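In this view, the complex is presented without one of its protein chains, the others remaining in place.
When the chains are written out, they are named A, B and C in that same order, and each has its own residue count from 1.
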Amino acid sequence: MGTGSRSVIILEELTAVVLLTLMGAAAIGIARQRNLFGVVMLGGIYSFLMATVLVVLDAVDVAMTEAAVGAGISTVLLLGAIHLTGGTESKPIHRPWLPLFVVAVTGAMLVYGTLGLPAFSDPKAPIHQHVAPRYLTEGPEKTGVPNVVTAVLASYRSFDTLGETFVVFTAGIGVIALLRRRTPRRPREHDQEDRKS
Amino acid sequence: MSAVLDIVSIVLMTLGGVFCVIGAIGVLRMPGFYTRMHAASVIDTLGASLIILGLLLQSGFTLASAKLVILWLLIFFCSPTASHSLANAAYSRGVKPWEPDQGASSSSKN
Amino acid sequence: MMMYAAVIGALLVALCLLLTRALLGPTVFDRALAANAIGTLAMLLLAIFQFVGGRPEFVDLALVYGLLNVVGTIAVQKFFRYGDLGEPGVADEEHRL
């Protein structure tokens, strides 16, 4: 929020830090939780906190997506998946040291990668030099769409968005097909699987 | 005039924040599931209303204030529905209400 | 703009307390209750931050949030009530909710 004074920036950074800490606590809770319903609930909380962080960082549209997908749809989908599988996570057979190592190394590399990026909301960053000013200044006149995000998504990158919509639509159909219950065909499918195996 | 409005809105919002904290303390402190729900409804009603009222005084008479009113209506219509369905689900799953002589345990199958 | 600091701080404290309850449990309903309350608080926090940033017309984000919060809670409750997310018109008992 570049227009704000120094105190606003401090307030926002403090809030972001507190929220990120809470997200860390929620993530540890998720990792330690064996009851999958608890995991779904904590995951919803995580998404709400994440979306709030994104709003604090002024990424309103991403926050909207995070809230809709993370806290809304995926809670429902995960519950549907739990219904088909089971409510508790089984204990791992051996200690997950190797996955932990892989995850830690990947995370460290990602953090190292961010060191090379320009500072957050730096006006001289490359991303603010090329197309972004053009979209912002010429977008409304050229496309006739009052909202810049909508102009970019639906006009400049409309074919991209069309493809994305197809992907999401297909994924939705796939999920519904997988999670749908009380279909008369399901017992037969089980039989076939049994015969095959 | 605007200074008075500012002060009133700060007081309202801070009060709302205080009630949110009280509700959260209640959720943490109360024994048993149903008693915690009562504490959570303090957040939904008084805490949220006071904060939204404070923001309304800040926004004046604009589109934002209309949105805030809708937000308030949303909380008032939807929070009891959510609470009732939560209580109903817990009741139908056999979560027993906490009683003073029964001790601190209120857990049941989940 | 520092006038919002007090209420933001209070909301963050409340968030911490509710997250503790969500982590402690003990039943899944306690967690759901905490999640619902955190959703409400996040909604309020969003509304306030739109004002801090000086763009109060973006409060509709908080509105979307509130709607999602309710949808999520009702879905969770419906699941625990009937063990199923259900499809309208399939089971008649669902209309009682």
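The rule is simple: a contact is a pair of C-beta atoms (placed from the backbone, for glycine too) under 8 Å apart; a residue touches a chain by one contact, two chains touch by 3 or more.
Assume contacts and distances are computed from a predicted model.
Engineer: Considering the UniProt annotation of the chain absent from this complex, which name among "Na+/H+ antiporter subunit E", "Amino acid/amide ABC transporter membrane protein 2 (HAAT family)", "Glutamate mutase sigma subunit" or "Acyl-CoA dehydrogenase" applies?
Structural biologist: Result for the unshown chain: "Na+/H+ antiporter subunit E".
Engineer: Tell me which residue among B:14, B:58 or B:79 touches the hidden chain in the full complex.
Structural biologist: Of all options in B:14, B:58 or B:79, contact with the hidden chain holds for B:79.
Engineer: In the whole complex, what residues of chain B lie against the chain that is missing from view?
Structural biologist: 19, 22-23, 25-26, 29-32, 34-35, 37-39, 41-42, 45-46, 63, 66-67, 70, 76-77, 79-81, 83-84, 87-88, 91-92, 97-100
Going forward, only the chains that are shown with their structure count from here on.
Engineer: Name the most central chain, where centre means the mean of Cα atoms.
Structural biologist: Chain closest to the assembly's C-alpha mean: C.
Engineer: Measuring between Cα centroids, which chain is at the maximum distance from chain A?
Structural biologist: Comparing chain centres, B lies farthest from chain A.
Engineer: What is the distance in Å between the mean C-alpha positions of chain A and chain C?
Structural biologist: Here chain A and chain C have centroids separated by 17 Å.
Engineer: Starting from the mean Cα coordinates of chain A and chain B, work out the distance between those two points in Å.
Structural biologist: 27
Engineer: Express in whole angstrom the distance between the two chain centres, defined as the mean CA positions of chain B and chain C.
Structural biologist: Each chain reduced to its C-alpha mean, chain B and chain C end up 10 Å apart.
Engineer: Do you know which chain C residues sit against two or more other chains?
Structural biologist: 4, 8, 15, 25, 28, 32, 34, 50, 69, 76
Engineer: Where in chain B do residues touch at least two different other chains?
Structural biologist: Expected reply: 110.
Engineer: Within the complex, which stretch of chain A touches chain C?
Structural biologist: Against chain C, chain A makes touches at 1, 3-5, 7-8, 11-12, 15, 18-19, 22, 25-26, 29, 35, 37-38, 40-42, 44-45, 48-49, 51-52, 55-56, 58, 60, 63-64, 67-68, 71-72, 75-76, 79-80, 83, 181-182.
Engineer: So in the complex, the part of chain C that touches chain B is made up of which residues?
Structural biologist: Contact set of chain C toward chain B: 3-4, 6-11, 13-15, 17-18, 20-21, 25-30, 32-34, 36-37, 40-41, 43-44, 47-48, 50-51, 56-57, 59-60, 62-63, 66-67, 69-70, 73-74, 76-78, 80-81, 97.
Engineer: Show which residues of chain C lie in contact with chain A when the two form their complex.
Structural biologist: Touching chain A: residues 1-2, 4-5, 8, 12, 15-16, 19, 22-23, 25, 28, 31-32, 34-35, 38-39, 42, 45-46, 49-50, 52-54, 58, 61, 64-65, 68-69, 71-72, 75-76, 79, 83-85, 87, 90 of chain C.
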